[in-house]
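Every protein chain of the complex appears in place save one, which is left out.
Chain nomenclature is as follows: A, B and C, assigned in order of appearance, with residue numbering initiated at 1 for each chain independently.
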């Protein structure tokens, strides 16, 4: 087996290379040859192919994502923007918070447990690499139909994987979503988010500067994980001596990651690193090229110093390996010993694998011979950009014309009652506690709110009670009907959820899950959704700090519903003022904030009762969302409300049911004169919330809403042990509880 | 002189910071202890905190039990040093044979995190004197391997000697034999339980209850009066 | 009744964090000379009726589709003599 060195590549320009098998297009391969002025070596080809993949280069999406950097709201708290491992925002008192959501969709379909587990591991390392201590995780999930046999395989595995990894890592899981829809049958969405906290001065960036500084790889040994595709290279270009088939699946080791976190935080504390990057997709190729590219450019790596788990790996495979739980740091020579000492303390393997050089090339050596000599920017930051064609789908008009308003409505109280029970017990509206009880939400001892609250909230300063909150939302049904509005509704809902807890929304991250970008229909959905999100963020004043795009979520010709998931981060000065969802105080008054219209397109009611998806999603009024948010935050700070729950899918009756069950108290509701009972209970108009007001605060609360122009309607009182809609029906809490809490257990336990 | 209570950090320990906080909230001086260090640094009592030490690999607590710090701890616990094992700490204590029995995977095979009601059966241990026998408390429970198991003879002996310190109420969460949530050694200085009192020492945080604080105030009183 | 054993081990190229953790603990316990440890699962099945080829074929299928996750694991089926 001969090594494909740089020298050899220059001498053998006509050697056939498997660029196609590695997923490169002909013109991309030609461009690599042009950049290098010769054919790439096998190792270089491996690096380019993986770094120029859709996953790493965002080649189809970046022309649209640009808007997030252009439509930036003024007066933002952003300290580090898009482009780094994760964005960073100022939350006051010298604290900065970094957060991000990422997808691990495809791996989780193949191997649900490990796919989901390593998804959590990856996002946590991203946050850690910014210099922050990870403090909480969230997990927005989408599965196929709840009763489909494959969902029984995928869901329990994904949930166990997220729990298995996150619990062992010591990060509280404080929120997420679980949505079932047949469109996700072959493409479950496993998105994972993480929040990290640091002081402003501790922000670390992924860059390698300072010639002479050492490149240290630390964490797990490198094995043949996740390099399935690249093995082609080893076997076709060379006569491989290693195992013929490398696994495409990576196995996570949360214990190793916990050590990596503690070790890295101790290293940060002693200010021993000049730059740092986690190893995720594309492994060392990505870490070395990105670090070098963001620094002065020059780096030299001795690949044979990388500690291996499997000695048969080829250099290409080492470069590509996606072995988990590894980090790469740039360290000044005088700090190297101390760095290695701290790693030893935590039983973490650490090795100097190279150094930053004066030059501008990334040079990689194997047994003394040079196998890579590339300008790092060309690998990491100058990948191809596509302007994929997009067009409004031919079926869009017909879908929107299929108005949900024409669907048969319940004719009387008895039918209403029956539909309420059906709704709150449907898989999408049912309690998710069978899932969320498998996640540790208490660890670290700072959890103020967690599932099933509107947003998760953690205290970040024990003295001052400063805290942060996060909610994630996305409604693929709405986005399918209108991707622009759907994306804004996801943003609005997540914003509303955070505000309902009393925290002030500051910034967002997103995870954009779509079908194939090669389909103009899908590209249109993507273009519309990003435009909607960017416009929405500008109007709400919440910048996009970063996110993730997952494309090719489709089975054959059929794409998933466009599913933009939005995570809103909020801040609260004093967590003791937070507002929970539970109606716990008998006699308190229930108020509905906002306007209710006849809006049923994409609603939970239309799905559960009629298996229908058509019409238009609810209208968005972001000005109203902002006002509602301000009222909820003021009311919480000034102690005017004891509970609040935002209204979203399932409408008012869903929210009231959840709040009553959480507090163990019933409610008597009166249908407002302006509405019919059905619309009152099931409409999904946006910009609304229900609050529980102590009688002593009633006047003050009404005055505040009136003065600021927010419509508010008194709809009832917390009372008894049933939910009664006067003149229509009553349902005992116990019956609601059975319907709401039994569903997932019956399906999956 | 303030009471010094040590909390051991093994690789993979997760709730050490919470335990240190609970010690502080209760009014004692928290002292961090490191698994590789045999020295207990003159602490008056030790908490083995929860988490997944060594990833719970092999068996929960099986690898930690052989740490250097445990050599000293086992010796001193036998000589009367008060030791509280919470969750993973309890698992370590059984692996170290400071407490009888063993902990197995929950009978439903899932990790479970919930607010758990308990009855304090023995208020005479070093860690429970601030409770009254029969008192009901609620603290978070969160574990994968929480099913307490021992042979019948051991169980009968524990019952007869009043060494079942805590029992689950309102539903056994994991299949623990005789609803056992925690036990004590014969001398009452070594106590282990699966639920997490250190997560229930501040209003608002976690479940918002402070039912767990009594563990820490109990030991402080005992040490101060000693 | 016969006993059939199915041994399930992670494929050699897949990371085995448990085995690694055990191995790393050995020197501390005073055991050396063990170059590698891998941890897997052992299933003991009590089979009613004869363990003929048909039965073994079924158990193989069971192992392949259920007991092992062949994405990351290999398995071996063995008939054990009842003691």
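Everything that follows uses one rule, which is that contacts are C-beta pairs under 8 Å (C-beta built on N, C-alpha and C of every residue); 3 or more make two chains touch, one makes a residue touch a chain.
Values in this document were obtained by computation on a predicted structure and should not be read as measured data.
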| item | value |
| --- | --- |
| Visible chains that the absent chain touches, using the contact criterion stated earlier | B, C |
| Identified contact with the non-displayed chain, of B:109, B:133 or B:224 | B:109 |
| For chain C, the residues touching the chain missing from this view | 1, 7-9, 19, 22, 25-26, 29, 31, 33-49, 55, 58, 62, 65-67 |
| Those residues of chain B which, in the complete complex, touch the missing chain | 58-59, 62, 66, 94-95, 100-102, 104-109, 149-151, 175 |
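Criterion: only the chains that are shown with their structure count from here on.
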| item | value |
| --- | --- |
| For chain B, residues that touch 2 or more chains besides their own | 54-55, 57 |
| Of all residues in chain C, the ones touching two or more other chains | 17, 21 |
